[in-house]
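A protein chain is absent from this complex, but the other protein chains hold their places.
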Amino acid sequence: MRVIREIEITPTSVVRNGQPIAVEATGEKMLVELYRRFAGDYPKFFKMDTLSRLGFIAAEILLKEPTANGQKPTAIILANRSASIKNDTDYMATISNGKYYPSPALFVYTLPNIITGEIAIRYQIQGETSFYILDKPEDLEQILLSTFNLQPSTSALAGWCECSDANTFYAKIQIIWNN
Amino acid sequence: MEQLIEQLKAQIIVALNFEDMTPADIDTDAPLFGEGLGLDSIDALELIMLMDREYGIKLADPKAGKAIFQSVRTMAEYIQANRTK
Partner (left out) sequence: MVYCIGHSIISPLGEGSHANLEAVQAGRSGLKLYTHRFADVEPFCASLFDTPQDFVPLCIKSVEGAITNYQLQITNSKDTVFILSTTKGDDLDLITPAKAIVQHFGNPNAPIVVSNACTSGVCAQITAMRLLEAGLYRHAIVVGCDIQSRFIVSGFQSFKALSPEPCKPFSPDRQGLNLGEAAATIVYTTHPFIPSSVHPYWTLEAGSIHNDATHLSAPSRTGEGAYQCLMDVMEGISADQIALVGVHGTATMYNDAMETIALERAGLQDVPKSVLKPFFGHTMGAAGVVETILCAMQAEQSQIIKMLSGFGGVNAAIRLRCE
């Protein structure tokens, strides 16, 4: 497996292929700042929860420019430990404390694989999209190896995309080629 | 009615996450779905929830929403006629 591009995002920093990208804001506001800089043409971004925004921005920065062979990854395989806990909490708030107004827009994001769907729609990737919940990022490697082994996926946007609240998140996502 | 329309526009912006918009950006008579704001089925459900939460209107049949949500004006007119809050 070959890593051809990589991005690492924390609430205070963004590093692409080992080079830091200067940002002014932090946390969720930083993700909005990155959206305006790297995308800006996708109002649906503002409907997304923090986890999806994180994954969306990572994908946007990685996929913005065509790869050397001009091909898009054929699969999107992401993982984390907390599933969609931040959105779950936000959704719960609409049906707690004496209130009962379940929000469909929030319920949409109470499954972590939604972020893979958002990226697939944005980049028209009709290959595999998968989401795994794992104890640690290293556990994803065997999944990627075995996915490429059996094909048909030959490349993937893959990695760790974790969020526990609006200002606590971490993503390390790569474009990986199988050769 | 005008006050309700302005209030409704502000509520729609919050409920549907139109972060880059102000009420002045929304045309009262433009279609909400399809053209205009280009809302989708989840947005429609969220508007149904908005009517319940803010105005005490329960819409049992989502298909009735099509007529009500033609524009901000038709939505405001429906709310005016049916609000319990």
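Letters A and B mark the chains in the order given here, with residues in each chain numbered from 1 onward.
By our rule, a residue touches a chain if its C-beta (ideal position, glycine included) is under 8 Å from a C-beta of that chain, and two chains touch if they have at least 3 such contacts.
Keep in mind the model is a prediction, meaning the values are calculated, not measured.
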item: Which residue of A:Glu24, A:Asp41, A:Glu65 or A:Asp135 touches the chain not shown here; value: A:Asp135
item: Residues of subunit A in contact with the chain not shown; value: 76, 81-83, 85, 88, 91-92, 95, 100, 102-104, 107-108, 110-114, 116-118, 120-121, 123-136, 139, 142-143, 145-147, 149-150, 152
item: Positions on subunit B where the hidden chain makes contact; value: 40-42, 45, 48-49, 62
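We take it that only the chains that are shown with their structure count from here on.
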item: Rounded Å distance between subunit A and subunit B, as computed from the means of their C-alpha atoms; value: 31
item: Contact footprint of subunit A on subunit B as seen in their complex; value: 15-20, 42-43, 45-46, 49, 52-53
item: Residues of subunit A that touch subunit B when the two form their complex; value: 32, 43, 46-47, 101-105, 108
